[in-house]
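Please find one structure pasted underneath; my questions will follow.
Missing here is one protein chain; the remaining ones are kept as they sit in the complex.
Here is chain A:
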Amino acid sequence: MKETPLSNCERRFLLRAIEEKKRLDGRQTYDYRNIKISFGTDYGCCIVELGKTRVLGQVSCELVSPKLNRATEGILFFNLELSQMAAPAFEPGRQSDLLVKLNRLLERCLRNSKCIDTESLCVVAGEKVWQIRVDLHLLNHDGNIIDAASIAAIVALSHFRRPDVSVQGDEVTLYTPEERDPVPLSIHHMPICVSFAFFQQGTYLLVDPNEREERVMDGLLVIAMNKHREICTIQSSGGIMLLKDQVLRCSKIAGVKVAEITELIQKALENDQKVRKEGGKFGFAESIANQRITAFKMEKAPIDTSDVEEKAEEIIAEAEPPSEVVSKPVLWTTGTAQIGEGIENFWGDLEDSGKEDEDEGGSDEAIILDSIKMDTGVEVPNIGSQDAPIVLSDSEEEEMIILEPDKNPKKIRTQTISAKQEKAPSKKPVKKRKKKRAAN
């Protein structure tokens, strides 16, 4: 399926927001999304989530004969696949360009940097070596595949354990995991890719672009670095012209980011190691929260509410005082009339006294304030226009008892004026009543 094209409005909106240093998810220019690393029950299996982008990495090994010109080195094989569930645009035959580019970048990052010691993978020189195969599957595409894939690859490789082998003269013994504990691979350093997206011909840059930002970007710069600040690979695509100091600045930023990510990876690996040693439960099932509605948690989105208070005070200061309500005498029956409403009912006051102030704090007050603005608009003209016996009090629960000399006291239930009010929940009438009195 072809992906739906981005509308012009959306494109312009994103570019304008980037010019004003705003990102759609509230991040800063140099912020990464949340990285979550979870391991499976087998050694060498992990899922890395960079925001919503998810990559599954799996490492496996096999004994094979080595390449002819590299008789004493093991073989590394990397494969990244864009699964069809990652995005509607990914089809079995379609995604060749992007796929080739990502695979090449991954290979350069991991193979050419010599992060894995291939000499240690040799069992019998010239005859048997270990072939380590890293399979990465993209499960969901929300931008910045290469970063997530490189993290997944290096985490899976660090997590992997290969079966132990011992060589005695001509005899080679391959131990099963039950006989001898499997042995980790020897990894020199952890190269991690950091992506920088450029907009407006290199004027603005963003770290870790998400899918929308990737669609409107002009060019991409990927720097693969390890925590010792050694650049393993650097690639610029998209045809933008970058200045020397821009590239230097990006490499400095990459250094900082890689240090953070490496720390996170180490912590995750240590945690998993600890859980396995203590015999606790590990695996993917443990890392997925219970699918109950009370357990579903959205990540906190940072919202800037610092100007809400000032705005609220402004609104309150500028709002005109409600117009004078001239109380017309209300004729209940012959001989009984009422002018005005009397003072406020303080009966229910003890629990709610703390919430009388009108400052905007919680959302409760906000809803009430909003509905007050609507209702005051309705009530005042209603009261002014009618001549027949009119209803002033608008609570459902108040009963007016009028004593007739001869007949039984009639209980008149007053009705609510609710032209605009929706079905107000019955829990709230107490508060609402008070607020309307205050506004009146």
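As a convention for this text, a contact is a pair of C-beta atoms (placed from the backbone, for glycine too) under 8 Å apart; a residue touches a chain by one contact, two chains touch by 3 or more; residues count from 1.
The criterion applied here is as follows: contacts and distances are computed from a predicted model.
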item: Per UniProt, the name of the complex member that is left out, chosen from "pantothenate kinase", "THIF-type NAD/FAD binding fold domain-containing protein", "NEDD8-activating enzyme E1 regulatory subunit" or "Exosome complex component RRP4"; value: "Exosome complex component RRP4"
item: Missing-partner contacts on chain A, residue numbers; value: 1-2, 4-8, 11, 293, 305, 308, 311-312, 360, 363, 366-367, 369-370, 420, 422-423
